[in-house]
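In what follows, a single structure is set out as structure tokens and then discussed.
A single protein chain has been omitted; all remaining protein chains appear in their positions.
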Amino acid sequence: MQTKLPVGILGATGIVGQRFVQMLERHPWFEITWLAASDRSEGRPYAEAARWRMKTAIPARIAEMHVSPAKPDGAPKIIFAALDSGIAAELEPRFAEAGCAVISNSSALRMQADVPLVIPEVNGGHIKLLECQTWRRKSGGFVVTNPNCSAIGLVLALAPLQQRFGLKTVMAVTMQAVSGAGYPGVASLDILGNVIPYIAKEEEKMEEETLKLLGRLNGSRVEPAQQLRLPSAPEQPIVYLRAPDRPQPRFDADCGAGMTTSVGRLRPCGVLDWKFTVLSHNTIRGAAGAALLNAELLKAQGYLD
Amino acid sequence: MQTKLPVGILGATGIVGQRFVQMLERHPWFEITWLAASDRSEGRPYAEAARWRMKTAIPARIAEMHVSPAKPDGAPKIIFAALDSGIAAELEPRFAEAGCAVISNSSALRMQADVPLVIPEVNGGHIKLLECQTWRRKSGGFVVTNPNCSAIGLVLALAPLQQRFGLKTVMAVTMQAVSGAGYPGVASLDILGNVIPYIAKEEEKMEEETLKLLGRLNGSRVEPAQQLRLPSAPEQPIVYLRAPDRPQPRFDADCGAGMTTSVGRLRPCGVLDWKFTVLSHNTIRGAAGAALLNAELLKAQGYLD
Amino acid sequence: MQTKLPVGILGATGIVGQRFVQMLERHPWFEITWLAASDRSEGRPYAEAARWRMKTAIPARIAEMHVSPAKPDGAPKIIFAALDSGIAAELEPRFAEAGCAVISNSSALRMQADVPLVIPEVNGGHIKLLECQTWRRKSGGFVVTNPNCSAIGLVLALAPLQQRFGLKTVMAVTMQAVSGAGYPGVASLDILGNVIPYIAKEEEKMEEETLKLLGRLNGSRVEPAQQLRLPSAPEQPIVYLRAPDRPQPRFDADCGAGMTTSVGRLRPCGVLDWKFTVLSHNTIRGAAGAALLNAELLKAQGYLD
Partner (left out) sequence: MQTKLPVGILGATGIVGQRFVQMLERHPWFEITWLAASDRSEGRPYAEAARWRMKTAIPARIAEMHVSPAKPDGAPKIIFAALDSGIAAELEPRFAEAGCAVISNSSALRMQADVPLVIPEVNGGHIKLLECQTWRRKSGGFVVTNPNCSAIGLVLALAPLQQRFGLKTVMAVTMQAVSGAGYPGVASLDILGNVIPYIAKEEEKMEEETLKLLGRLNGSRVEPAQQLRLPSAPEQPIVYLRAPDRPQPRFDADCGAGMTTSVGRLRPCGVLDWKFTVLSHNTIRGAAGAALLNAELLKAQGYLD
């Protein structure tokens, strides 16, 4: 039996970092050997440094690991990055320069021309962008990113429509769970009995990331994650629900272990052609699960050897 | 000092009926003298028949009134109707035939060609439709309606745009509070931690009522409610909020005692011309307050003499 | 391999009935062969009759089963009963008289002198009461019950204290989730941003059931469920959590697949001796899971042969 590849988590104590820890616990290909976070956490046992917010128990082996400084020295070659975008802009290039494969959930480098922004089922072929990424040519390291948590569900629903019918104009309105804001995130006083109609930069991300994701890279071909039998790929990336009042977060968010996007309420639109409702799990398919699936795609295509 | 006009409430024990009771408590023009509800409530004191859900205390005089049968005999000439649409379709015509002025919040007759569907600030002139309403010509009675709770906020925001620039195409997405479903309405198990993407017939109402409200009646003129100094007319029917994260229900729903619609986040749209966010109180401006304002308009124009 | 025992569910369309369906889906000993509900559901496919509220999908085989009338004719010998207490008082005796083993979650017969009220880990020996139960002597049928959802967590926490130190006086205050009220249960308008300080008959049940559960039956011995290796028995019936702010429903309610009761915050009390906090899953350990564990205990002790 093959040994697992050692991986590290940058930003391991935050909510997305914790989700990485949770999702990697019994992963068949990867094994966590390194956890890094801000100076405040450095040197402390992970269980003490992280305010664990997952519903499953903190894995015993991880709980005792000590948090390393957020520097490439001593880090493994494969790094899952769960950093705020300001810090990501500074640290992710540093790890890539040092030869690491950085699989990032941050928005910092998503729109950089030579950085692949990838949903394996949609534009897995964009991974080829790595061939011309400067870091990769210099150090062998690189950065691959996944989209914003709202863009990912939208694009999973749009991709088959684009492929089959073509797409010209899309209007989208999102309703987002507070969990997308990380921890401590939104104050309870701000959100109980309330709706907040604004998330800074969210609309811009939705617009530009969607275009990049649905764009065509010369010569790229889609080789769906499902055919590659990637461990975190759901059986179905999309399901259509027939009941008129579905999808609903309560019943459908966890579909396919949180990796399947649910679509429903398809009906003609009086302005554009069609209207429908999309539901996607924001912290699994929209964050840690997205990055993990990207890592699996990279492994399957030989980029992590 | 002029004596107040006696009014009755049809469907007085439901949530909208209770809101009528609350809003009429100290009304300068109207006074509740009759409360009717379903057979189950008939003959019982109101405080016992109604499961009072308002935050202010039940008015003492009203609490002791006995609930009358839902029949025109003995009813006053002015009736606020807060009935489910199935029952409204049957009862409202009966009261109009008997000579009552029925000011209805139900959807049953809204789209009937000779029934005015009115927001005083937007299309108060539509009241003229009464001139050709069959009931009015026969018995003197009539039916006037107000729109669906979502359509009303939308139309209040659209009307000045239509007047100034013209309107061709509108797309709207609503997020609605559970209180709009009445009582008991939505089960807590269905909505806690959840979003339900469907309300039966809601989209149809939004589409057709909006068109009727923004339509032009030959010869009608708008005489804004604010100029008429109607008691329930807010100082401003619409306010624009500059902060990028407003309007928010928590802070803005009660603006103008729940009668003012808040607009915010106006910005260019990549598909149509402009995008913005509208907030309107669903059970005040969107139900009892809307009907009450219609009654005041009718009074001001001599239809209740 | 042994064939599974056929079981039926009485009240199969309600929330507890659905939980039985969910928990029995892959049960090693029992197999659902019969589903009954009120007249309204009779003859319809289960998927259509039940408004499925569980988070896992409705099992395909069950979805297509037709709902039988709530009568003993044609029912299997083992019946899980999830009925409202008024109906249970009428139907449960009828099934017991007809020779069925009725494993009931209802409060109707719990306090009847010859009906065992059982938590396997606490007073499994009370099952012996069946020896003198009239139904059992006449028809072979019988009724066994589990406690109220709040009493069960309390008693699981008290039992070891009673055994080791003795118990004289207990004061308990409960905070209960809306899910305990079934479906549609509590209206969202009644509970959002609110606390309701009263559930009819709840305090009485807590008081009398606790005494019966902690009572000693002459000659009975506790043979813990864990030793009997009952399939639904959690590894630990109770866990103690050291963190000062635990147990919390969000993190601890699902402990032991919802069958483990969490205790925390043990500290001296200025009035009685000790204070602590108990958390127990209301619809699993407090309802369907409790009944299922009772059924497993009955099977292990030969009462279902």
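Every chain is named by a letter (A, B and C) in the order it is written, and numbering of its residues begins at 1.
Here is the rule we go by: a residue touches a chain if its C-beta (ideal position, glycine included) is under 8 Å from a C-beta of that chain, and two chains touch if they have at least 3 such contacts.
For clarity, every value in this text was computed on a predicted model and none was experimentally measured.
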item	value
Selected residue (touches chain absent from view) among A:L192, A:L217 or A:A243	A:L192
From B:M171, B:L192, B:A257 or B:L272, residue that would touch the chain that is not displayed	B:L192
Selected residue (touches chain absent from view) among A:R53, A:R94 or A:K128	A:R53
Touch list for chain B against the chain that is not drawn	55, 192-193, 250-251, 254
Chain A residues that touch the omitted chain in the full complex	15, 53, 178-179, 183-192
Touch list for chain C against the chain that is not drawn	169-171, 173, 175, 190, 193-198, 200, 207, 244-250, 264-265, 270-272, 277
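By definition in this document, only the chains that are shown with their structure count from here on.
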item	value
Topology of the chain contact graph, where touching chains are joined (line, ring, star, complete, other)	complete
Approximate Å spacing (C-alpha centroids) for the pair chain B, chain C	47
Rounded Å distance, chain A centre to chain B centre (Cα mean)	46
Overlap residues in chain A, where contacts from two or more other chains coincide	193, 250
